[in-house]
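The structure under discussion appears below in the form of structure tokens.
Only one protein chain is missing; all other protein chains are in place.
Right, subunit A next:
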Amino acid sequence: MGVTILVPYPLEKKTGPEVIEDLAKRLLAMQATPAGQFLVDGDIFDNPTMNKTKIHVMHNSEYPASVFSILDNGQKQIPLITDLIFDLLMLKVSPTYQSKKSLKIESKGPRYELGDFLIKLGSVTMSQNQNFKGILIEVDYRPCLVPALCWDLMREFMQGFLGQHAPTTVPAYFTTNIPMNPVQHFQRYNDTYQPIDTVQQYLEHFNNFRKQTQAPMMMTPRN
């Protein structure tokens, strides 16, 4: 539990595994300790009769007992956190909601611990044929729960190992107003961080990757 910030990392004429390896080397040089693997996956269920309604079902290995699902009807998103049996439930409603296998996307890779920070280097692949899409880096600062209180620290830390690709401004996810909140202009930036926030950030980036039609240029083998 803590504040998590998700950053896409450009490939810059390298292959995915190469970039991951570079970053891992940097982390190890900073005396981070490897702490296993992680996996975040996202699945889309959509209803053929209702055009825009989709259910995003996501799993995060950091929260192994939960299934995160987000109902998206175009205008707003309704999150729901459930037990693992939710997956079985989705199979039961298969006539209404059908899984789009081709849009299944996942981010997986090594996980490192460095003091209070938890760093995950994820390579994003889409559909079953392992279509490589890009790299997502997750940085988690565990002792803090409010993004506003630890953003500066996290930014500095990210600059430490991401260099110029580190974000300089607060990610848009935190600065947009929360629609449901009665207090106007209340942003997630000042709110308590929830596990669902991590998942929603992933969803945002996954959707971006899905829209990105052409494969990243790094996928083409270098001659």
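As a convention for this text, a residue touches a chain if its C-beta (ideal position, glycine included) is under 8 Å from a C-beta of that chain, and two chains touch if they have at least 3 such contacts; residues count from 1.
In this section, contacts and distances are computed from a predicted model.
> Looking at UniProt, which of "Mediator of RNA polymerase II transcription subunit 17", "Proteasome subunit alpha type", "Vacuolar ATP synthase subunit D" or "GL17103" names the chain we cannot see?
Looking only at the record, the undisplayed chain corresponds to "Mediator of RNA polymerase II transcription subunit 17".
> For the full complex, which residue in A:Val3, A:Val19, A:Ile44 or A:Val67 touches the chain that was left out?
Among A:Val3, A:Val19, A:Ile44 or A:Val67, only A:Val67 touches the chain that is not shown.
> If I consider the whole complex, including the chain that's not displayed, which of A:Pro8, A:Gly160 or A:Pro195 touches that chain?
Result: among the candidates, A:Pro195 touches the missing chain.
> Considering the complete complex, identify which of A:Val7, A:Leu39, A:Ile81 or A:Leu162 is in touch with the unshown chain.
A:Ile81
> Even though one chain is hidden, which residues of subunit A still touch it in the full complex?
1, 61-68, 81-85, 194-196
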